[in-house]
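Let me begin by handing over the structure; questions about it come next.
All protein chains but one are shown at their positions in the complex.
== chain A ==
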């Protein structure tokens, strides 16, 4: 029996499959549910927001809307990195306090839309991992490597709660 309740953020379909968009961050492969992706953008000019948390330290102009730009690297405690020619911004829609909110995510490279199988997924190991387990929905094995499905709700609401209590 797998720990199903840990994966409640992931919407496997009836066949136990999930369509995702995979992308790279500091050499690791991450995946987001394809349905939440709004758009993939080339790098845009960013505006730093002094006084905000580094994880969401800037804003961008997304089609006339000012949306926060987040860096998952900083949430996972990885090093920040300079943009490269492959860098892209993935715009996703998240529910924050029951309000749909657009957020941009920095990535080093956007790979592909693909289908993952629940059968090859695993709950995050409780030891031997340098990241906070509650920030990860699950790991999916594919061709000898792991794809990380981050728990965006947990990541953003943690930041948000901290922000609200500050």
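By definition in this document, a residue touches a chain if its C-beta (ideal position, glycine included) is under 8 Å from a C-beta of that chain, and two chains touch if they have at least 3 such contacts; residues count from 1.
Keep in mind that, in the parts below, contacts and distances are computed from a predicted model.
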{"item": "Among \"DNA-binding transcriptional ArsR family regulator\", \"Proteasome subunit alpha\", \"Chemotaxis protein CheA\" or \"Phosphonate ABC transporter, permease protein PhnE\", UniProt-listed name of the chain not shown", "value": "\"Chemotaxis protein CheA\""}
{"item": "From A:43, A:96, A:123 or A:139, residue that would touch the chain that is not displayed", "value": "A:96"}
{"item": "Residue touching the undisplayed chain, where the options are A:38, A:52 or A:87", "value": "A:52"}
{"item": "On chain A, residues whose C-beta touches the chain left out of the figure", "value": "44-45, 47-53, 56, 59-61, 64-68, 70, 96-97, 99, 101-103, 156, 159-160, 162-164, 166"}
